[in-house]
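Left out: one protein chain. Kept in place: all the others.
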Amino acid sequence: MKRALFILLRNPLSVLGLTLVGLVVLAAVFADYVAPFPDHKGAVVDFLNFNKAPEWPYLFGTDLVGRDIFSRILFAYRISLTLGVVVLALAVPVGVTVGLIAGYIGGRTEFVLMRITDVFLSIPPLVLAMSMMGLLEPSLTNGMMAVTVMWWPWYARLVYNLTRSEREEGYVLAAEVIGASRLHVMFREILPNCVPSILTKMTIDFGFVILIASSLSFLGLGVQPPTPDLGSMVAEGAKYLPDSWWLTVFPGLAILVVVFGFNLIGDALREILGVDQ
Amino acid sequence: MNMPSRLLAASLLASAALVGVASAETTLRLDETPIGELDPAKATDYADSILMFNVYDTLVIPKQGEAGYQPFLAESWTQDGNSFTFKLRPDVKFQSGNALTADDVVFSFDRMMAIKSGFSFLFDNVEKAEAVDASTVKFTTKFPYAPFVAALVRLPIVDKKLVMEHLGDGEGEMKDWGQGWLNLHTAGSGAYSVVSHDPQAETVMAKNPGYFLGVPAVAPDKVRLRYGLEAATVRTLISRGEHDISSQWLPPEVLKSLSKDGFKLLTESGTAQLYIKLNTAKPPFDDQECRLAIVNAFDYSTGIKMVAVTDTVSQGAPSTGAIPVGGMGADPDAPAFKQDLEAAKAHLAKCKYKPEDMNVELSWIGEVPLEERFALLLQANLNQIGVKSEIKKVPWTLFTEQVTKPENTPNVSQVFVDTMDGDTDTLLYSMYHSSAGGTWMSPEYLKDAEVDSLLDKGRASASEAERSEIYKALDKRLIALAPTIYAQNQRAVFAASDKVSVPALEDPAKAFRVAAFGFTFRLMEMHP
Amino acid sequence: MSPVVRLLIKRIATSFIVLVGVSMLIFTIARVIPGDPARIALGPNASTEAVEALRDKLHLNDAFVVQYGYFIADLARGDLGQSLYSNRPVTADIAAYLPATLELVFFAGTTMILIGVPLGMLAARYRDRPLDHAIRLFTMLGVSAPDFVWAVILMLVFAYFLPVFPIAGRISDSFAVPHVTGFLTIDSLISGDLAAFGNALWHLALPAFALSFAGIGQSARLTRANMVETYRKPFIEMALAFGFPQGRIARRFAFKPSMIPSLTVIGLDLASMLGNAFLVEQIFAWPGLSRYGVAVILRKDLNAIVGTVLIISAMFLIVNIVVDLLVALINPRIRLSQRSS
Partner (left out) sequence: MTAPTLAIDDLRLGFRGWAGTAEVLHGISLHIAKGERVALVGESGSGKSVTARLVLGLVQELRGARYSGRMAFEGRDLGTLSRREREALRGDRISMIFQDPTSSLNPVYTIGTLFHEVLRRGNPGIGAAEARERAVAALDDVAIADPGRVLDSYAFQLSGGMNQRVLIAMALANSPSLLLADEPGTALDVTVQAQTLALMQQLVARHGASMLFISHNLGVVREFADRVYVIYKGRIVEQGPTEGLFEAPLHPYTRALMAAVPRITGEGIPEIDEEQTGFYDPLVAHPGYSEAELRP
């Protein structure tokens, strides 16, 4: 623990990452109190102040119906973070279970499970999510589902590879010799040894889930207005370039900031937990 | 000007161009939303219409600067009860060199009806078309049907001989009716021929030297119609001088920036209106009082300011009723709608539903981002009278699906409707006749005997004056029933460079009352 | 049979199985969703009979398995059906738009490798020194924003504020390049039109760079990690102990072995660009398959969706096979192995 802290705090980049993510999480959680215009998260119109360049009190300017972009970004963070949590909470258990079973039991089960995983992996992730979203009704829930569907195979593949190497380790053999059940070996013996890798991947993925989800909503396939969403803000604002640049640039940078933060932390974790890429 | 002298003038102009300086070829560059549908039997959108009006010709065309239709491929026509007889011009040749005959007209009609797509619904009440002789065509309608002549603006005449040479796979004598081929090729007689066509990217057109009216030298030699350019792209291309006319789909802010940079604005009005439709088949808008409440609550003037481009030009104009201002039956003296919160509250008080129990779904079509602003505005207005509402973005395909059942149809939907052929019947019948419920045009599900009878009378009468009176009465009835918020007349605004003048879109006296007809390239002038 | 050929055959066979799986997956998704494709195809004004007739024609009234049977039978004849959006055969649409996308992805991929890999090598060689930190920061920024954000920023800076690059399209209007392959850079070279070639490259620059940004980050980080890993290997210690020059170690003796694990992942990156091209094409008005894909997805054009996804997946698998072959070529262990790997 002391060593972890040392590594984390020694590197200014990890400190930066912690700070960025911390600020974003706080701002999202307390958006109602932090945002200068908390009611601008929803359907509000202010035609006296629409399409304004950044100026006080509109830090990042206003959108086409006069809503404060800064406030909307804070609320959009809330959606992004929720999405990240939900997607990982669904995708990781599924992927880990599939990977464990395929890697440990082997044989025909392994073949079938890993071929299914391959099918999912051989459609470019964005295309898979997009085609699902296009066919379903675009909404936050469906967006989460689509991203989950494209995400679990990566965990299946990771845990499968880990399990295959752990399977030959002494402690697994020992557990098998004393007659532990398969379930016990998989979840009690092998899984704990995969945790560092899974944890690191999750941290980095948190940022990427946000990134992919914003790509979907950029294409009009994710969170629906008037709920603020970073991707759709960029897409909507892109029509007004270069005159109303603030409509796109700030939400775009907002994505960058949060994903960057998670990546920095993920990098540090990788070092602390000694996980290879 | 009568035909022969006009022809003469045209040929004089043409020869003047020949002896004149061999000036550089002029190219007109404009854009539209994808895709560009080249097959005239499938065309529906604005881009398709531009292609249709330039590559193909029709029996009649809208009159310039006034309502009504003038002969075009047809020299004249007569109506006798259910039958319409057209006499064709003898001097028209297709771009292939084939002569245009009555057979081609019949083929074009049959093809349209067989494919059952595009504008074919305008001809649902037509029984048949027959060639009386090589230059005479007779159409028979199922009942006296006045809007038929207007509908002919949407029946481009296709070169039968050429199409028959290119039939693809299919069943029956006509196989695929040449659909496969006409997707990428043309068989028209129009002033422009297609040089290349990519439905998603670009259509390039060039003057047809054999056009029966001749094409003036000042008209663009070449036209590049591009599809799917982003607003920001168009904005920059125009300001760099690499684009000439924008589409009307630019957001007002972008048009504003271009106008500020000194580019001119072209407008097309009187063809379309924004209808905010209330579902009369489910609560709360099955109660007329509730409908009147929301009609009075809507802030019409902010709605127009919201889409204003400059102080004088806006994408919206005040509405006076169900018929766009200037259309047949629109009352020129009718007052424009205004927000009246007192009246709204009074109507709301009489409504059988309590405001606190309502949660009105305000939908907007995802493909039309401008509608989001109207939804937000309406939501703010409903708040003013204490009605809660919820905004929903609906993609177009989902919307057309939803409206097929009244219970799935949102309380409030927004649709821009265009007269298509300029006739009031085309506009109103499919919106308000009780038999028409369940399409994107009729999410009101209006069922009213008086409206039905007026609509039926209107299409049966052969007299322009009588029709006008009938529609005036209908308009009054539709205002009283309030199935719709007649939010604003839509004005299409295009930004354009000084390199081109488009009289039909710049001078109201030269405007056509059919959407996209202003984009008849042969009537444009290039200033290189 | 040489091990490489055996590997190739094995990979093609598994890819084929995967492709069949993809077709089932996407076909299932496409058929179970709500919304009547026939109704959508004919447009809002079509009559019920017309819709019913089209449903019959498209076999939409048959059982699901039967529909899939028809689909596979058509597919075997190279027929992906008609696009309801463009009214053209899906294969024709794909043939028209795929070259533009592949050209973009090819140049983005080349940019990614030419910039990302050397950056990673530099970072590994100067690991834990300021240069390494600077590269780490830069590459991490690269992977931390979606391609469309980079596209917008690049466009804003290099097309609007400093108008040095074009903002849309593949080539300027004034050039007419005869259609041979659909790749403008190749076609212009075939026709010997160097100006057109330059112009096409000039149009490619911004979108390709925006598309490669994340890939540059990925490949640099990966190259660095694998190089660092390789630097720990005994054979590098041997090279150092024998005094092989540092530069030659970095460029040769550490580089080649570390590229073996990197290549596979870089191949995946390259392949995922096929998907990310959707985002970039959207911003730069690039007339490629991705824009077509977005358009058909938004319109629920089933045949076109299935076709597009299948083709992109096939491209994805082909890229992976090519990468596997490359790995086999630079890894003598696979090339010379007597067992199939």
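So that you can tell them apart, the chains are marked A, B and C in the order they are listed, and the count of residues begins at 1 in each.
Criterion: a contact is a pair of C-beta atoms (placed from the backbone, for glycine too) under 8 Å apart; a residue touches a chain by one contact, two chains touch by 3 or more.
Quick caveat: nothing in here was measured; it's all calculated off a predicted structure.
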One chain isn't shown here. Among A:I7, A:V29, A:I116 or A:L199, which residue touches it?
A:I7
Touch as defined at the start, partner being the missing chain; which of C:I72, C:L114, C:I318 or C:L336 qualifies?
C:L336
Name, in rising order, the residues on chain C that touch the hidden chain in the full complex.
128, 233-235, 237-246, 248, 252-253, 256-257, 260, 330-333, 336
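In the analysis below, only the chains that are shown with their structure count from here on.
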Find the two chains joined by the most C-beta pairs in contact, please.
A-C
Chain centres from averaged Cα atoms put chain A and chain C apart, in whole Å, by 22
Cα-centroid distance, chain A relative to chain B, in whole angstrom:
45
Averaging C-alpha coordinates per chain, one finds the centres of chain B and chain C separated by a number of Å equal to 40
Contacts with 2+ other chains: residues of chain C:
34, 160, 282-283, 298, 300
Within chain A, the set of residues that touch 2 or more other chains is 137, 220, 238, 241-242
Can you tell me which positions in chain A touch chain C when the two form their complex?
13, 115-116, 118-120, 122-128, 130-137, 207, 211-212, 214-215, 218-221, 231, 234-235, 238, 241-242, 245, 248-249, 252-253, 255-256, 259-260, 263-264, 267, 276-277
Chain A-facing residues of chain C, complex
14-15, 17-19, 21-22, 25-26, 29-30, 33-34, 133, 136-137, 140-141, 143-149, 152-153, 155-156, 160-161, 221-222, 225-226, 229, 271-272, 274-276, 278-279, 282-283, 293-294, 296-298, 300, 305, 308-309, 312-313, 316-317, 320
Help me check something: in the complex, which residues belonging to chain A touch chain B?
43-45, 47, 51, 64-65, 137-138, 220, 224-226, 236, 238-244
